[in-house]
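Below is one structure. I have some questions about it.
Of the protein chains in this complex, all but one are displayed in their positions.
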């Protein structure tokens, strides 16, 4: 595998930031699933760059064209391919720096991997722009899951030391998620959100950038989905989430904090709820035990590094001359990709959930 | 996939805790690789339960028998199968509790996933015992990598709030790793290690357990290994590490701390070192950029929850009657699996690295 | 992939002819499926070498030991591993010829593929003995399919120009298949079978061997199983059937004869039968259209070359000296593997069918 992911749903993502088009093929979708294109575009627009301060000024329309696997508004069951053309690439700004390995980017490692033949413009296949087809796929998966009651939502949990509130891992409902999605800046506590935006703006003005943490929750996932060892929900979600550039960590449930807990604190006791279902009182396990869903909300947190493209001058190496040089990235850049990565994390989780669910006869 | 992992090296792990045997098939190994069985057993014995306080008293010999793919001390290139017989299972202790879903275990989710037909004894296929074949595979992969200079080592970074020192992500050498492996209790700072052991013993006496964090480093990994999007080193390592029961999080480089940093702090500047190689001054990126190795040490941290088997009474549900019951796990249990998980994390990283390296012509 | 096959059911076959054991791991089996071990052994014994003239005298007991994934007579849903120990290997006869590349065998190509490190004894991983784990897997798959009414049977269609009768591709029933399986020598027309046996005996006495054709049929396969392009039933069955050593061709329905037909002769017209099902009057398409089952019996024919091990002297090359030498294979050999390959073809078809059926929700 490389840019193909396959298990249940199979994805093949292609394209370079400044090539003719980027896109995705989704294979093994169930047939006859209605896809609401307006809703899909709304989902994708949450990822698209904004005109506001905290985003790149490159205006990507990011409108997908569906080429196959779709008829009369429904999936046909055959491979669904969507294209997004690259119509406003500003190649020139990028080309000036193409011989200097931008710190924090894949310019150097990509050149080694592909013996210098990869497309360096705008990061090429490594560009964050490649999350657009991922979001497309996640939006399709999400609509199929939501039709079955399963909702996934995410918010900015932290940006540069400013923390948002957290999801309640036991009581969060689909309505909470629907409400959250309406927000232009996806936080639970809007006051914290305003502080984050100010912080991002401050970094932008200093020619710098900030990282953050995204928290994600999926509710109403049926118990019993997933498999042990290599094919658990955690394995699959992790494998997909690391497809988002800048992700450097993932944790489920209480995650790294479990290292500070006793077993008696961390274990979630089972009981039978009013509907006669086995559930747990707390949800430190994040809805996954032994790689398999427990029926409790699935919770996870994803760490994202600060955008590596910054205005401040940086020391680096010219890959053609092997000489050290000072790099000054000009043009406007996105000082914080965390808000735009929120739907990407939701997309990755949706794709993993749908893939695992398709393995079960009772889908 | 399920209990099969395949990319370059393919693994098929099988077995249940109390069945006749557990084991692993490794496919796509290079041929003609000498495997030192004594070294292999030394590696695996780091995972085996100890007689000391902080381990289970079940004495597993865990000695693997190689059934195929191995001739005259060398890999043949055809599938290498190893199995480990289960000769001391104490099934009776476990059977008493088999109808009660143990909190924090996969008893409940596994029963749902397999419609109640899975082997519940000792956790069955979900047992931590299944990490023995993983360690076998990792030990084989490790010897092949070490022949090419690549060394992977890990230590206990934290147990229940007590923190060990950290690897130096820039200067750590293979000798540091070899030194570390000799330790019975794998910490960098032995004084901290003694405090950890005391803490584990305290938890054991209270019928409780503790979790922790493992830090891992791989040195001398050539630059240019891995791929973007779904098939990066981070994706693969994460997918494998989550095969270890009790793992709840993984982070690379500075990981979740990157959320607190500015881009100008987090970016690692490139320079040309004395040997003429492009390297970075700092290593916040953990040796991976765009899913591809940079040539800097690969660093990662793995969070492990406290052992869910505890002596303290817990509330849970009897899966046969759907009634709430008090569970009291008798018999000795391992109050902290973190020390034994250290070689498992090394194993997972070794397998991922070898798998990716085999994709490259210059292996 | 290599010796792993995965799609729905995943197989990992391991072992060498003269190593400690051979075996198979089957992953993704449905849970709770009762496996009748006596029936399974009866199936496998059809593949086992016989004491009669037309078989090797090496007595393989070929009794599988199930190591995992099986409890109280039922599949658990976790990986099912079966081992067969090699207890009577006669290594010495084989070792004498190990430097001479036996014509028609993989001695030369295997040595190149594995740089000379593969186990050459008795063909090693290339041995026909490796069809025993394939038959095990096929027997398991077959029992699961038969529980749902789907029966697969095969017979010797031709041995060295002597032709058996053919299945009726429209009217063959499960009872015909059950009847056929009872025969020691699997032909439809016993008179033809006697002529075949005489022919085999004649070849044996001349130190020679004969090839043949196997015809296989699967009845009651539901319509709608399979997928277009790369994942059709024909693709999967072909991929599995070529895992049987000595197979050199496969054809479905009228197969190569379709090259002699007009479209108006070859097309099978549809009609609605008494049960209200859409069926075809003829079955030239062999039950598969566009890679998908039509509900008509699936029919295929497999060509097997004569056993390459013959007593007659042959010219070949000594791989260690690169000198030409005369090879004289001593000891008794099997002059015709076609009868023993009959259950192997059934096994391959059963595995493919079950794998594809598991992808469908209504399994």
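We just call them A, B and C in the order they show up, numbering each chain from 1.
One rule holds in what follows: a residue touches a chain if its C-beta (ideal position, glycine included) is under 8 Å from a C-beta of that chain, and two chains touch if they have at least 3 such contacts.
Because the structure is a prediction, the values reported are computed rather than measured.
Chemist: Which of C:43, C:126 or C:151 sits in contact with the chain that's absent?
Modeler: Candidates C:43, C:126 or C:151; residue touching the omitted chain: C:126.
Chemist: Return the single residue from C:74, C:99 or C:305 that touches the missing chain.
Modeler: C:305
Chemist: Take the complete complex as the reference. Which residues in chain C touch the chain that isn't displayed?
Modeler: 1-5, 7, 11, 13, 101, 103-106, 108-110, 112-113, 125-126, 130, 158-161, 203, 208-213, 223-232, 234-236, 238-240, 242-243, 245, 247-272, 276, 278, 280, 284-286, 288-294, 301, 303-310, 312, 314-317, 319, 322-324, 335
Chemist: For chain A, which residues lie in contact with the unshown chain of the complex?
Modeler: Touch with the absent chain occurs at residues 1-4, 6, 10, 12-16, 19-23, 25, 27-28, 31-32, 65-69, 71, 74-81, 83, 113-119, 124-125.
By our rule, only the chains that are shown with their structure count from here on.
Chemist: What is the distance in Å between the mean C-alpha positions of chain A and chain C?
Modeler: So the centre of chain A lies 46 Å away from the centre of chain C.
Chemist: Could you please state the distance in Å, as a whole number, between where the Cα atoms of chain A are centred and where those of chain B are centred?
Modeler: 26
Chemist: As a quick test, compute the distance in whole Å between the mean CA positions of chain B and chain C.
Modeler: One centre to the other, that is 39 Å.
Chemist: Give the residues of chain B that touch two or more other chains, as numbers and ranges in rising order.
Modeler: 1-4, 13, 113, 125
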